[in-house]
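Reading through the structure tokens given below for one structure.
What you see is part of a larger complex, with each chain still in position.
Letters A and B name the chains as they come in the text, with residue numbers starting at 1 for each one.
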């Protein structure tokens, strides 16, 4: 038996024994996720037990080295683990920007002390992180950020404002882009700091969105003191860490339509019905068919680009292409779903509409082509890096 | 066809522009929404609209209206569209007033008077399913004693929960899908076996549902001729779609203008974003589309006033075009505003929501494209 086969059987057995039955049902909403952190209240014992057991195995971050709280699995072993979890519909034990974003960046750019300090706590869900990138006046032009970190000898003094910081009101620590030098090119002089959200001078206020509820905050820093050893990488070299993380984020968002599997035409038929075997609205039918074929071609393209990446080609600027098309397509999908839902889709409150779920989801998709770099920015990137058009 | 406004119309348009900007701007809609106002509209505003003659814009002079016609109603709606004003104007002064004035009888006249005086809100209950489908009406009205007994459900009934009466489209004959057999009834809010439910909508404008569980009405509640309601309905829907198109023109134009103003100010990458040619071309395209929209709206409205035989067809064509372009204006707006456009603090999201509702009402673009093709025999 191959090592991988052995690993599979062992994993299956362990999961069978250790995954609580309550954790073997699909999450009904974002509210069912476990985010961890200092102030986390577990929704159930099962949620707590499941996190502890998985963290104990290093399986909240299976490919991280063991000394940082991971299990040191190979990519192939990780794939087996995920497959075995999927087999029993096991929930992910921990949702975490620490795992998805900061962790990879620390592994690549952090020093030994920082890795030792932060990674295990991320792996165990003890510290919940948020991301301090966007600023009100910067928008798409991330690098023109203005939040200032002054060198005060043993610490930096941080002043400024961030926006779109997801869950800043619930996070324990923040990884944050700040300007340590404003004399040279704007991309230089940016540094990458970590600090505690309970530091004096930090305030986070949730933002109300057009879709209502929101995880986003505005975050204000007034004379926040950050010890110098909380700088990641070199001073003034934070932009390369940021870019590394942005590419990650772009791929995640571009693929966000991926999980949605119910075919549009089924949704439409369920709402407006068929006449003589065809969708009762012939014009909508045409648009649904077009969208479904585009979804098919897009899914294939995701797969193809992933396959190319696995075969050694760098995804590079193609991630912009995927981000651009995937988000625009998802917006189209929701417009069509709203068309099909008709009057029912216009409700905003009340049980019948599940508190306006479709309308709110539809509105939420409008951010797809803005967050993580607007569609316009992605098109600029394609023009510049792929087509190499002048002045792009 | 009148494609230019005459002096009276220009004056009305300017008056309306000033009125709604001052009395019913977007902040008023926010207030109604955020205070969870029970009525969902301002009674004081509605009284003023009656005084100005707006409530009775389509009501004959004999019933105290100003009888200025569809073009006038459209010009008012355009300004309400620009300000997202929440008023019972469309349900009461456009749909129900058109239905009532195309039906003889003292009851109709009495209600027209109340409408013109701002004393009554009358909702118009036609739709039953997820999509607009007037001939698909299933609600039945059966003879019962001297009157009728009505049974069925209605959705997307604008201003239902604040209405003093509802005009209900029901079948006295025929089968769903048929033009024959439709009749219109006036049902007072006090009727027995009538349930009215308010539904909170994405655009924060009033809408609701009616459940008619054997509502009894007297014979004079029948508006017009039994079974021939479809003819009145043509007029109601023609006026309704043309006026909705005008409101979409207002909402779309306002969204567009606010977007253009924003991209003239917002800086990114060291440039005003309005300098980026890709945005310029999209804005210029949209400007052009909105100009086409204005022509379509004027043509549809004036065709009604001129008694043009194509009036209903033009209204549908305008509704198809306006639904599509106003939506484009909203989508371009939300994208060009970027992150801040996603926050509730900015108005562009409210325009996106309102336009979504307006384009759905009385048939969306797909419905009217299909209808246009059918009308032309293809």
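The definition used in the following text is that a contact is a pair of C-beta atoms (placed from the backbone, for glycine too) under 8 Å apart; a residue touches a chain by one contact, two chains touch by 3 or more.
Everything numeric in this text was worked out from a predicted model, so none of it was measured.
S.K.: For the full structure file, work out the chain stoichiometry and give it in label form.
M.R.: A x2, B x2
Assume only the chains that are shown with their structure count from here on.
S.K.: Quick one: chain A and chain B, Cα centre-to-centre, how many Å?
M.R.: 41
S.K.: Please output the residues of chain B touching chain A within their complex, sorted ascending.
M.R.: 127, 129-132, 155-156, 199-204, 207, 266-270, 276, 278-279, 331, 334-335, 338-345, 349-350, 352-353, 356-357, 360, 364-367, 369-370
S.K.: Name, in rising order, each residue of chain A that touches chain B in their complex.
M.R.: 134, 136-141, 144, 163-164, 207-211, 271-272, 281-284, 287, 331, 338-350, 356, 359, 363, 366-367, 369-371, 374-376, 379
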